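Could you have a look at this structure, given as structure tokens, before my questions?
Removed from the display is one protein chain of the complex; every other protein chain stays in position.
Let's turn to chain A:
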Amino acid sequence: MDHLRPEARRIAEKPAIERLDCFATDRWIGYSRAQDALKRMDMLLATQPGRVRPQNMLVVGPSNNGKSTIAEKFQRQHPRRSSEERDRHIFPVLSVQMMPDVTAPRFYAQLLDALGSPLGNIRKTDRRNALTLNLMRACGVRLLVIDELHNLLCGPSSRQREILGLIRYLGNELRIPIVALGTKDAWLALRLDDQLENRFQPFLLSMWGDDAETGRLLASFETVIPLRGRSGLGLPALRKVIVERSEGLIGEMHQLLSSAAAHALTEGRERIEREDLLGCPFQAPSYRRQMMERELRA
């Protein structure tokens, strides 16, 4: 079992029945593009706070292609800690998710909730605004992460502009960089505000193709899937099936491999084979969409 990481090896020693639930666990797979994104975020965190016009970053990629996982990893690398005086929490990185029905007061309330403030439900917008800025300063926030930025487009255009103005204001006032993540709609949303568009450098997370880079990613996946035999997921034969079925999305690959691993075990195998990838209950995203559309039409 030397193809497995130590933690996966320990789990692989358990009987098959006990391993069936282990496959769906979220795991960090450090592929090179994600590492590049994290490095850029680290660079922003190290160099941009305090600047008059800090540089920002927009991580753009299709849905279920690992954007939020990168944001969560970055948050874990820079966790909340206690101040030296132990009188406040310090948040080097503060993360929120853009809600589809966002308004300025709700966005402030989200920031206050993320900070753990007991005053998130305070009503007056101007007071909530001042309170948020004060707390973000007091808690040493040095970088703001906004995930699912594309949700901004769910609201009317006047509200979209209002929220973009608010994001710009937060960055300018606190002099902190902002990392936003979203689908290509997030980039379209940012284009509504010329100044913001110029200050957000895009970072693309493309879909995965049937190539050597994907082979390395799948080989990394294999090291954390607790099966005793080597499957050769990164080799061309299985790689092609995996890319096709997952439609090149890393989140779908994770689900497909989890499902295929469980399928292999129930068939009494300790490695994933082509028939597991094709016969497991995983449904490709386009198939799910078609099913949904058919249901809605019926």
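The definition used in the following text is that contacts are C-beta pairs under 8 Å (C-beta built on N, C-alpha and C of every residue); 3 or more make two chains touch, one makes a residue touch a chain; residues count from 1.
Following the convention adopted for this analysis, contacts and distances are computed from a predicted model.
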Protein that the absent chain corresponds to, by UniProt name, given "Protein FixA", "Electron transfer flavoprotein subunit alpha/FixB family protein", "2Fe-2S iron-sulfur cluster binding domain-containing protein" or "Transcriptional regulator with XRE-family HTH domain": "Transcriptional regulator with XRE-family HTH domain"
Of A:30, A:116 or A:236, the one touching the omitted chain in the full complex: A:116
Among A:71, A:135 or A:257, residue touching the chain not depicted: A:135
Option touching the unshown chain, where A:10, A:88, A:216 or A:274 are the choices: A:88
Hidden-chain contact residue, picked from the options A:10, A:76, A:106 or A:127: A:127
Chain not shown, touching residues in chain A: 86-89, 91, 115-119, 121-122, 127, 130-131, 134-135, 138-139
